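Of the protein chains in this complex, all but one are displayed in their positions.
First chain written, first letter: the chains are A and B, and each begins at residue 1.
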Amino acid sequence: MPETVLTTVPAGWAALAGIVLCTLAFFAAALDSALSARAEGAGRGGWLAPAWSTARLLRQRRRTVVAADTLLLRVGAAGMLVGSFLMVAVIPLGRWTLADLDVGVVWFNTVDVMVWALVWLAGWGANSVHGLVGGYRFLAHGLAYELPLMFALVAPAIAAGSLRVGDAAGAQDRLWFVVWMPVAFVIFLVGVTGFSVWGPFAAALGADVAGGVLAELSGVDRLVMQAGRYAFLAAGAAFSVPLFLGGGAGPFLPEWAWVAVKTVAVLAVLVWLRRKLPVFRPDRFLEIGWVVLLPAAVAQDLVVSLVVVWKG
Amino acid sequence: MGLTDALAGLALRATRVLVVEAPGQWPTRVVLEEKMLRRGWRPAWTPGDADVLAVCGVPGPELAQLVERLWEQMPGPRVRAAVTSPTAVTSALNEAAALLLDTPAHRTDARERAQKPQIPAVMDHGGHGEMGNHGMDHSGMNHGGHGGMDHSSHGGMDHGDTDQPLSGDEDHQNMDHSGTDHGGHGGMDHSSHGGMDMAPEGIPLAQGGEDRDGLGVDVLHLPLGPVLPFWPAGLVLHCSLQGDVVIDADAAVVDGGSHGVGIRSRHSGLVPAAAVRCDNLVALLALVGTQDLAARARSARDALLRGDRAGPQRAVERLHRVVRRSIILRWSLRGVLPLTPADLERHSLPDRCLGDAYDRLLSLVERVRAEVNGANPGAPVGTERVPWDVVPHLVTGLEIGTVRLAVASLDLDPFPAVHEVGHA
Partner (left out) sequence: MVAAIVFWGLAVVAVAAGVAVFVVDSMARATYALAVSFIAVGALIILLQQSYLGVITILMMVMEMAVMAVYMVMFMGMNPALMPMDMTHGKKTAIGASTGVFVLLASGALLIPWPERRGVPPEDLTNALGLEIMGEKMLVMAVVGPVMVATIVAGVVLAAGRTRYDRLGDDLRRRPADDPQPGGIGR
């Protein structure tokens, strides 16, 4: 396996990584509201609407409801934003990375599992029926997408012979993984939308339960939870680049620029899809996850393993 | 001060409005939604997310009480807007915008209002008809026998031999039950449940009951409506939930349906039937989660109300094509509340309700299409009405998301029954 040379930058650069992640999250929010303003024919509220919404939520007071478990509620809401920062720590930006963890892929997986706890805590803590239903809906979705996602993450790891994210990017010199493991890539994106509680997987925040987990949140609590969702979406999109899209590989531009370009492209597709797809109802999607996605992911792993063994 | 005002100015552009529609105020609400969108304001789904509480029309006593409670639950800065008629929308919104910027007033409001969320003292039956997502709604639960009931829900094994009412309305029965059943908990450490008899923060405990798989699960009581996004205004469905499954439901119209006014009687303009259908289409599509389709249906509705013809025709044509071809939409709605001809007869439902939610969605789009094209004016609104009192019979046993889809797919007419609505 070809060795990639990754430079681990000093911890101080984490601030820059945070800024990049926030920018990407803002881009996702801006694109979403621009698309929505266009579709709805809104007079105002295009690309800058997230900034206005942020101002609105900063101005709004926090509120709680009777007998709410405020601690758990706020841990759940704020945890979403914190979790997304933990996730980007192992994603290399071209040649640089914050933490060149030898089990980077598992780290990614661990952080995304944290979302299970966070969304549920936010839903439970609000002491409201809608929040509670939302929290459990997320767990139902989680049970459906998480195992396929895990097996999808296994495929690039097998091909690279390493759990290190940098090695996965380096192993795609000749052929991007997305070309010969498309099933894993698609399931990976399903997982990313899943743990970002985004689009088809937003049943936990659905209109039919008046916003579900978000129903009782206001002010800063709502802001961090929403920002966390966008940040997770951005982090997931960014992670697909070293894992499936050849990392920083590409002509003319420097490596970091290619990573940025690919991330933005994947992110834009995910944001755009939200408006096109209905919400997957948890009770129906569970069977899809276990009967379709899981076997597909395992079959993909088998193919990848055979190729790796055959090529020696 | 400069920064605060700048923040308020920016925040104003993303204002969210909780819309309360009094029965009969359909046109006001629709005009309000359109005018809001022009400003970039969006509807809020809950009081927790709302800056403005816009009340369309004059609410009756029951609804007025609910509006007060919704107002209590808004985080602030908060502003009330009374939108009495479609023509008053613009001025009401302008006024709300001006009030939102008045930071000192909001500071005073924040100081003077109740600092802690509370359960209102009066807990009459009509008192919990709001969004149903607050602690307050638990207050409407009427569970008398908390003490013993909670033990049984812990044990999970004592349900077989009890006939406790699921609705929890009959307190004396529960108390009996709690008195006799303690013996069955031999293995449980009673002292460890020391606080069981209390109702924390005045909220009685939920009571257990067997769910459809035979497990002991708490019963929560959740009123759906009358203030709920994408829900027929004025309808209140008092649901008993186990998990997210509705095990029992009871329907009512807010203020007994007596307070509202006919859509037509207050205003001279006629409401095109197709616009009403389009609005119901918006609700169904929004609940399924297809945002673009819902937006398209909404702009068709607004165009119809403006008297436009060509625009809606194109939009509805395209909508029809997409709905008919979308595999994933079909997957989402197939099997939701399937109704056979026998069901229709039993509940005296019109023929258009035949099939499942996807069939009804298709039929709804097709009727809108026919009406917009003027080829077949179809039956006027009101002659093929779905009676709202059948809703509880239809939704019992369904999961709450399915209930919402099922109700939206029935294409109910706005309250009060608008047979007086004319045809454009």
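What we mean here is this: a residue touches a chain if its C-beta (ideal position, glycine included) is under 8 Å from a C-beta of that chain, and two chains touch if they have at least 3 such contacts.
None of the values given here were measured: they were computed from a predicted structure.
*Asks:* Which of A:36, A:84, A:127 or A:196 sits in contact with the chain that's absent?
*Replies:* A:127
*Asks:* One chain is left out of this view; which of A:142, A:170, A:191 or A:246 touches it in the full complex?
*Replies:* Candidates A:142, A:170, A:191 or A:246; residue touching the omitted chain: A:142.
*Asks:* Among A:113, A:220 or A:303, which residue is in contact with the omitted chain in the full complex?
*Replies:* A:113
*Asks:* For chain A, which residues touch the unseen chain?
*Replies:* Within chain A, the residues touching the omitted chain are 67-69, 71-72, 75, 101-103, 106-107, 109-110, 113-114, 116-117, 120-121, 124-128, 131-132, 136, 139, 142-143, 146, 163, 281, 283-288, 291-292.
*Asks:* Using the touch rule from the top, list residues of chain B that touch the missing partner.
*Replies:* Spelled out for chain B, the touching residues are 138, 150, 153-154, 156, 189, 192-196, 200-201, 203, 205-206, 208, 212-218, 220, 243, 331, 334-335, 399.
Throughout what follows, only the chains that are shown with their structure count from here on.
*Asks:* What residues of chain A sit close enough to touch chain B in their complex?
*Replies:* Chain A reaches chain B through residues 36-37, 39-45, 49, 51-53, 55-56, 58-68, 126-131, 133, 136-137, 200, 202-203, 206-211, 214-219, 222, 274-281, 283-284.
*Asks:* Which positions of chain B touch chain A when the two form their complex?
*Replies:* By the definition above, chain B touches chain A via 7-8, 10-16, 37-40, 42, 45-46, 48-49, 51, 73-77, 110, 117-119, 131-139, 200-203, 220, 222, 228-230, 241, 243-244, 286-292, 295-296, 298-299, 328-329, 331-332, 399-402, 404-405.
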